[in-house]
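Left out: one protein chain. Kept in place: all the others.
Chains: A and B, in written order; residue numbering restarts at 1 for each.
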Amino acid sequence: MSTIQSSAEVKPSKPWKTTKRQLVPSASLLLAAVIATYVVVALTPMKGKLAYALLFFIFATAFLASLSWSKRGKSAASDTIAGTIMLAGAIIVFLPVASLMLTTIVKGSKGLRPQIFTNTMEATSYSDPLTSGGLLHAIIGTLFLILIATVISLPLSILTALYLTEIKGKASGFIQFLIQAMSGVPSVVAGIFIYAALLLTTELRGSTIIGALPLAILMIPTVTRTAQEVLLLVPNELREAGLALGATQWKTVATIVVPAARNGLITAVILGVARIAGETAPLLFTLGTSDKINWNIFSGGQNALPYYVWSGIIDGTESGLARSWTGILVLLILVLLLFVSARLFGSRKVK
Amino acid sequence: MSNANEENNGEEMSTTSSSMNSLSSVAASHAANRQPGNAPLGSGLEARGIHAWFGKHHALADVSLDFAAGTVTALIGPSGCGKSTFIRTLNRMHEFIPSAAMAGEVLLDGKDIYESGVDVTKIRLQIGMVFQKPNPFPSMTIGQNVLSGLKLAQIKGPKKNDDLLEECLTRSGLWSEVKDRLGAHAGGLSGGQQQRLCIARSLAVNPKVLLMDEPCSALDPGSTLRIEDTIGQLAKTMTIIIVTHNMQQAARVSDYTAFFLSDGGPGQMIEVGPTNEMFSRPKDQRTENYVSGRFG
Partner (left out) sequence: MSTTAARPVSTPDKRHITTKPRTSDVIFRGVLSVMSMSSLLILTLIGLFLSLRGFQAFQTQGFGFITNVDWSAGVDGGADTFGLGAMIIGTLLISATAVVIGVPLSVLTALYLTFYAPERLKRSLVTLVDLMASFPSILYGLWGFIVLMPMAEYWAQLLHKYLGWIPLFDVPQPAFSRSPFIAGLVLAIMIIPIVTSVSREIFNQTPLDRIQAAYALGATRWAMIKAVVLPFGASGVVGGAMLGLGRALGETVAVYSVLNIVFKINLEVLFGYGGNIASMIVGKWGEASLTESKALLAAGFVLFIMTLVVNLLANFIVRRTVKTGK
């Protein structure tokens, strides 16, 4: 019979984890690769960041793979090569992300003064120096658009999601198919559709409410899909409890299911808003334009953050581009806030 | 304790003693029929003071077992007492779980497989594993499945592929059923055939030790018996360790049996011994309770 040592005497360990000592040969090989890179660059006409990166990658992979081959054989060498290629791929992917964010912060903060939140462009042109003008009208416009688009798309999305999860009628497969089809509609197509339907042959001109319509179309698939996922997470026991108490289905859904999924539905809306907040193309056809705040959402053009950025690019001057960067910075901060709050609401448990 | 089957305290005793009697007679006949293996590979496997954790949960405490070369050892015990965890420390599959930790040593031919600098893929070539649910690779044909171990490790077999293919499938008892359709996909085989395919696949890399984690629990009795025959044949050239819930199976196939138990804390190895002794004259009361069917 085995004697049982008290477990306090024996410590758990992970002998398979790579120790620091085991990393020494690899680290020195990486150093050798750096040296080799500089040597080759000095001796050949290759230059530039690309040359350094490529050479280092080739040398590092070759050296590390040789080490693996000598210690553990051919398949270990393939494994090492595959591993370095994957890491390189991941780095290549995350570099642009870092650059996007850093560039926006650096270039956008140049034009970031408190005044831009209180001024509009009614007295300034894009090419004027950055001391004048602002984007208040664009912010207000974006907020209007978000509000109207949400008001239009929210009922349609939630009701569609409810149909799919609560009623599960015969058309469910078809409706799923439709929602997927809608999610692939390019934003420019949504824009010109509204134009073709409402503006081409009528007296109407671009306005805030018309500008919000293509955005609503783009929002619906996102909100519906997320709402559907969230409603499916509501435990069936809750529905059964309601029905067992004699409530009708609609009362059960309205008073039990929807409140239980409330946080998730808020997440769905936030994700939908994040989807459309930065859309530019549809606005070009449906929003008209304005250099100041237009409080009339039914008539007269409006500005919005993406449109503001677009105008700066079209202007093309140094000031114009600087304004664009600032506009993008504000837009990016908005998207980030939406993203973070979606995470917060999404992680709170279903009540 | 050891006189339990001689007392006559009512019906309960006689049924337990009769079940023990049937087990021990099966075990005895296995021991009698067992031919000694010729030239068993290596010097076997030894586990010393094995502990296993999942995060803070201490799953296995201080298990030491010596698996002599060319023998079949069965690990029995109720569910959840660490048998599968233990067997996975023997071929270093335990470490795939992110929260896993262990202590102790596992010696293959005298060398600890957990030593720093050991190439774990080479260890797994020498210590193979067959799983509870048959898992052939569905994207490969039957022939490709058998040879997949060689391909994965990028090594060449000792003989030509066709010969190796036939040898492994014969040893696992599947050759006659599939020899005309080696190019067919593995998914078309029955459960028992798939499991024998998995056994053939493990054999192709010529392991010294074969670990089997409840290999027959998902199969019908006919396939089970065929695989038990296979185990008997294989034991001549390698060391086999088999986890099983089925005590009759343990009695039929194994030379030694180890009994695992958990009392709510970490699983421990209570007793180990020759199979026919474990089933007829176990030394520990808990062992006797288990093999006589009083619990588990």
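Just so it is clear, contacts are C-beta pairs under 8 Å (C-beta built on N, C-alpha and C of every residue); 3 or more make two chains touch, one makes a residue touch a chain.
Just so we're clear, the structure is a prediction, and the values are computed from it rather than from any experiment.
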| item | value |
| --- | --- |
| Which of B:102, B:178, B:205 or B:227 contacts the chain that the document leaves out | B:205 |
| Among A:10, A:76 or A:149, the residue in touch with the chain that has been omitted | A:76 |
| Options B:64, B:135, B:161 or B:217, residue touching the unrepresented chain | B:135 |
| Selected from A:30, A:188, A:204 or A:266 as touching the chain missing from the view | A:188 |
| Which of A:217, A:230, A:257 or A:297 contacts the chain that the document leaves out | A:217 |
| Hidden partner chain, residues of subunit B it touches | 91, 93, 96, 98, 121-125, 128-129, 131, 133, 135-140, 148-149, 151-154, 198, 201-202, 205 |
| Where the unshown chain meets subunit A, residue by residue | 48, 50, 75-76, 78-79, 81-83, 85-90, 92-94, 96-97, 99-100, 103-104, 107, 155-156, 159-160, 162-164, 166-167, 169, 171, 174-175, 177-190, 192-193, 195-197, 200-201, 217, 220-221, 224, 248-251, 253, 274-275, 277-281, 284-285, 306, 309-310, 313, 321, 324-325, 328, 331-332, 335-336, 338-339 |
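The rule is short, and it goes like this: only the chains that are shown with their structure count from here on.
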| item | value |
| --- | --- |
| Separation of subunit A from subunit B, taking each centre as the mean of its C-alpha atoms, in whole Å | 50 |
| Partner subunit A, residues of subunit B touching it in the complex | 49, 51, 53, 58, 61-64, 92, 95, 100-104, 114-117, 119-122, 152-155, 266, 268-271, 283-284 |
| Subunit B partner contacts - residues on subunit A that touch it in the complex | 1-5, 7, 10-16, 19, 21-22, 71-76, 78 |
